[in-house]
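To keep things clear, I will list the structure first and then write my remarks on it.
As you look at this complex, bear in mind that one protein chain is not there, while each of the others sits in place.
Chain lettering (A and B) follows the sequence in which the chains are written, and residue indices restart at 1 in each chain.
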Amino acid sequence: MIPTRETMVVIITFSLLALVPVIASITDVPFYLDLGRRMMILAIGALSLNLIMGYGGMISFGHAVFVGIGAYVVGICAEHEVVSGFIQWPLALLACGIFAVIFGAISLRTRGVYFIMITLALAQMMYFLGVSLDRYGGDDGLPLAEPSYFSGLIDLSEKTSLYYLVFVLLLLCLWICKRLINSRFGMVIQGARSNEARMQAIGFPVFRYQLTAFVIAGVMAGLAGILLANHTEFVNPDMMHWTRSGDLIIMVLLGGMGSLAGPIVGALVFILLEEALSGVTEYWQLIFGPFLILVVLFARGGLLGFLEKRQSPKKTSEGGDD
Amino acid sequence: MKKTFILGVSALALTLAAPQAMAAKAKEIKIGFVTTLSGGAGVIGKDMRNSVQIALDHLGNKMGGVPVKVLFEDDQVKPEVGKQKTEKLLYKDKVDIISGFIWSHVVLASRNSVVKAGKFLIISNAGTSKIAGRLCHKNIFSTSWQNDQVPMAMGEVLNKRGVKSLYIIAPNYAAGRDMVAGVERTFKGKILGKDLTKWPTQLDFSAELAKARASKADGVFIFYPGRATNAFMRQYAQAGLTKTPLYSVFSVDSLSLPKLQQAKLTNVLGTYSTQFWAPDLDTPVNKKFVADYRKKFGSYPSHYGAQSYDSIMLIDSAVRAAGGDLKKMDTMRAAFRKADYGSVRGKYVYGNNHFPIQDFYLRKVIADADGKWTTKIEQKVYTNHQDVYASKCKMKKTW
Partner (left out) sequence: MVDPHLLFEQLFNGVQYGILLFLLAAGLTLVFGIMDMMNLAHGSLYMLGAYIAATVSLVTDSFLLGIAVALPATLVVGIFLEVVILRKLYDRGHLDQVLATFGMILFFNELVRLIWGPAGIEVPLPSILNQSLTLFSIPLPLYRILVIGVGLAVAGFLYVLVVKTKVGMLIRAGASNREMVGALGIDIKKIFTLVFGLGAALAALAGAMAGPIFAATIGMGENILIQVLVVIVIGGIGSIRGAFVGSLLIGVIEIMGRSFLGDFFKLFLPDNAAETAAPAAASMLIYILMAGVLFFRPQGLFPARSG
């Protein structure tokens, strides 16, 4: 069997990511570790958004709120000197799950643009809540004294081990997404995107399926938040701001919505370009902006769609549907 | 025979030792400077960068005989990006010292990286109470102030001027609340009302100004940095509050004044603000700094610039004390603590938390001889004032 271009992209991307620590130590530029880690964490965030946006047609403009909640739970725990990761992490994921159930139940009443706006509204409320949380630093945020502590199992303050932990978790999330999408659950979600009434008529409780997808995506984004808190050793409400949700959407679209590897590629390219271009000129957005427009015009279905199209010219991209 | 042997050995020792002595002195000093260059806040970063340039000019691009290079990075006002840029400076460009930082949240996010890398962090602006208190560190120094010192000084001014009642308007974010807390701490009159506005998006102040006017307070105290200054001042004039005196902190400065003048907002002239520095502060170093800055860039520097100039000069004093050997951390730290350098504000000393213990002044907005709007020092409000967070810092003053 010849692997598809997408599989090739996944293999190449992950091989490169696996080698980053080696490259960093050979070239003596440990900074690559930090850059790579941030890319992978955002990739998890984008991956989770793609689950509902790319496959389920639920365009959330407030997805970063779950990244923020995940991060805040870690930060607040640390502030109260609960440093054990065995407590912090499940608590953070649980909190994200609960919030996702509430937010999902409210927003899934609406469709299309209205769904976009209501997710935005809910996330903005949490953002303003964060800003006014004086006890936890308000918008100045909360520095973590130390990363989550796993009783000697793994030391997250050590750069390389945190790097590989993020790496493994990204792989795990990718695997979960793949399983989900190819399952019956995934079929229903995708079916509901193209024709909700039909799925309803066949007898699937579409709302419940969509809510479940929303919660899974929320929890996965929460994981990204936990990792981000450990990576930056800092939490602040900016993580929940609508511009961050916008960044996640852009990453998914850039890489290619509705494909498994798309969001990962998107997140990597987004951060790499930001880093590279801002090194060249402080007016880097003057280049980055038109680059995004060109991607839309000439690479339908994002960068990955562009690759796939080259492979089989007949196949049209499914991207860009709400 | 024996003699020649000894000679030979000492010659050998010399040849061995000499390169080491040479190597101890760094070939080049790299300073990483994190600030905001993109977006609207880029105006602050530009002023800081210009001032660093003036400092380097004055030093002839050398510290203790060693060439200096300053690398600027843009934090985009995002803590995460600031942290990443700091890590880049530390682990890619391999800088020796980190400096800069406008924003509290950016410096809080980046602090741990610098501390863990075992480098010095010289903060040029961000005056967060956490770093002055609990999170103080032996390798972190500030050339600025604590947020609330400046409004505390303003509170004293109001008491002296016989202001009996006050209305407070400030943005609802950490620094905004610090400013409010500061003035409340020292002002003895009655506070008739207090509005905390949405930050940074709210630029319409009609509701707050109407309330301020209805309260009939003797004065209005505000804190609106950056682009909000101009929007606020303009609406203040339009709202018919021109007769109520305005007292501001961190709002009317060399960055906003040219714009306010452009808009012909003459109501700003004569208003008061407090600060540790002003362009006309009478020290020889400051005169030279301001004159050279104006010659090169055509405008007055701001306090952001003054603090950045000081950061570079402070670093220079430490590098010279260590004879250009940046590995002598203890020697450098001792030099930093002495603050024995030509600061634009004149001589000051460091408190146990490595924040300056310094004077604060009352400034009035005037038009200078050329008609350009600037601020002029009216009087000294505080002498050798220390921030209130120093007691929360566990470091002891041993110098």
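Quick note on the criterion: a residue touches a chain if its C-beta (ideal position, glycine included) is under 8 Å from a C-beta of that chain, and two chains touch if they have at least 3 such contacts.
Remember, predicted model here, so these are calculated numbers, not experimental data.
Chemist: Among B:G240, B:G270 or B:P284, which one touches the chain that has been omitted from the display?
Modeler: Within the whole complex, the residue contacting the unshown chain is B:G240.
Chemist: Which listed residue (A:L17, A:I69, A:I249 or A:L268) would be found touching the missing chain in the intact complex?
Modeler: Per the contact definition at the top, the residue touching the missing chain is A:I249.
Chemist: Taking the entire complex into account, which one of A:A78, A:I118 or A:M240 touches the absent chain?
Modeler: Here the residue in touch with the unshown chain is A:I118.
Chemist: Thinking of the whole complex, not just what is shown, which of A:I26, A:L153, A:A197 or A:L297 touches the missing chain?
Modeler: Of the listed residues, the one touching the omitted chain is A:L297.
Chemist: Write the list of chain A residues that the hidden chain touches.
Modeler: Per the touch rule, chain A residues meeting the hidden chain are 53, 59, 106, 109-114, 116-118, 120-122, 124-125, 128-129, 131-132, 134, 242-243, 246, 249-250, 253-254, 257, 283-286, 288-293, 295-297, 300, 319-322.
Chemist: State which residues belonging to chain B touch the missing partner chain.
Modeler: Output for chain B: 38-43, 45-46, 172, 194-198, 200-201, 203-204, 206-208, 210-211, 213-214, 227, 230-231, 234-235, 237-240, 255, 259-260, 262-265.
Going forward, only the chains that are shown with their structure count from here on.
Chemist: Whole-Å distance, chain A centre to chain B centre, using C-alpha means?
Modeler: 36
Chemist: Over in the complex, which chain A residues touch chain B? Could you list them?
Modeler: 29-35, 38, 128, 131-132, 134, 137-141, 143-144, 228, 232-234, 236, 238-239, 275, 278, 282, 284-285
Chemist: In the complex of these two chains, what residues of chain B are touching chain A?
Modeler: For chain B paired with chain A, touching residues are 37-38, 42, 74, 78-80, 83-84, 87-88, 90-92, 104-105, 108-109, 111-112, 128, 130, 135, 172-175, 177, 198-199.
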